[in-house]
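And now, subunit A:
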Amino acid sequence: MSTANLIILLSTISTGLILGSIFALVAVGVTIVYGSIWMPNAANGQLFVLAALFGWTMTVGWGIHPAVAALLVIGLSVPLSYALEFLLIRRFYDVPNRNVSYFVLSLGITQILAGIFSFTYGRWSDQFQLPPLVGGITFIGPLPIANNRLMVLALALAILAALFALLRFHRYGRAIRAVFQNRDAAALRGVNVRASYSLSFALGNAVIFAGGILFAFAYSFDLTVAWTMSITAFAIMIIGGPGSVLGALIIGMVFGFTQAAVSTVASPTIAAFSYLGAMLLILLFKPSGLFAR
Partner candidate 1 sequence: MNQRAILLEARAISKRFGGVVALKNIDLTQHRGETLGMIGPNGSGKTTFVNVISGHTRPNSGSVAFDGTALAGSSPFQIAKAGLTRTYQAVRVFGELTVRENVATALVDARDPAPPETVAEIADWLRIAHRFDSRAGGLTLMEQRQLELLMRLVQRPKLMMLDEPVGGLSSAEVRTMIALLSELKARCTIFVIEHTMKVIRELADKVVVLMAGEKLAEGPPADILADQRVIDRYLGSVDA
Partner candidate 2 sequence: MKQDTTPAKPSGGAIPLAIFAVAAFALPVVLSGNRYFAFIAGVTLIHVLWACGMNLLYGYGGLMPLMFAGLAGISAYTVVDLTAAGWSFWLALPVGALFASVAGTVLGLPSLRLKGFYFTLCSLVIQTVITLAFVYFAGLTNGDTGISQIPLPSAGGGQPLSALSYDLVLSAAAVLGVVVLVLIVRSALGRRLIAIREDDELAGMLGINVTGTKLIAFFIGSLFAGIGGALYAPYIGFISPRSFDVLISMNIWLMVAFGGRGTIWGPVIGALLLAPLSFLLQEYYTVKDVLYGLLIIAVIVLMPAGIAGGFGRTPRLPAPDLGVSPQRGSSK
């Protein structure tokens, strides 16, 4: 294989990994919230961008070190989640068919955030770029890769691994999973269902924020990524199986690679058509998703 082709191949693989891990993070966040409190969060893209924009303000606007900014942004998601939960989300815990109400609610939140962003950040800049987490370049074979992007990839994978371990092994993780599976049985076993709801909501959003801030370090972005990410995250969640963290992870990586590969040969619109088509097929023929529990 010629060096040029090798570079293209390695570049596609590396982009695929990075994008895939970001997609996986957001999709896992969305699926955790859906699986635990039955809330499909259409506003996930806006939250994703919110994290990125906060990061931009802190690093570019206030000169805070990128690593510190990242931690602050993710930390900020927690009070935000609890506020949202207190004001809006918890009213519906006992409502049947609350997933539809939540869905429309999240569309409302999407519209509000989109408006606010247009009004503020939209006026200040078209494109947003954050300073890198670390400097320098590493060579993988003939391909030069920014250490910054490698760092983003490493962090994303680390967070995903930690999440997996949390949900599978730690006490809180087990509680969330118990409530996932059977709310009443979990309550009988002594799990504080309401607390686990709040926790799941906060955890899911924190993961989305993590995805957003990491994405912002790796790539420059504009406000339109919000809507694209929302649809993508939903597509990943539905295809992987709503509530399935493993499904979100695997399908997220698949989407990342597909996007990386397709954008070298075809237009983004074709890519969009194809994964919307895939989502429709799953919705119509196997709504429980590919990795259904």
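Selection rule, in plain terms: all candidates are chains of the complex that A comes from, given by their letters.
Assume a contact is a pair of C-beta atoms (placed from the backbone, for glycine too) under 8 Å apart; a residue touches a chain by one contact, two chains touch by 3 or more; residues count from 1.
Small disclaimer: the values here were computed from a predicted structure and weren't measured.
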Neighbour chain for subunit A in the complex, from 1 or 2, resolves to option 2
Residue positions on subunit A within touch of candidate 2 in the complex are 40, 88, 91, 97, 99-101, 103-105, 107-116, 118-119, 122, 231, 234, 238, 269, 272-273, 276-277, 279-280, 283-284, 287
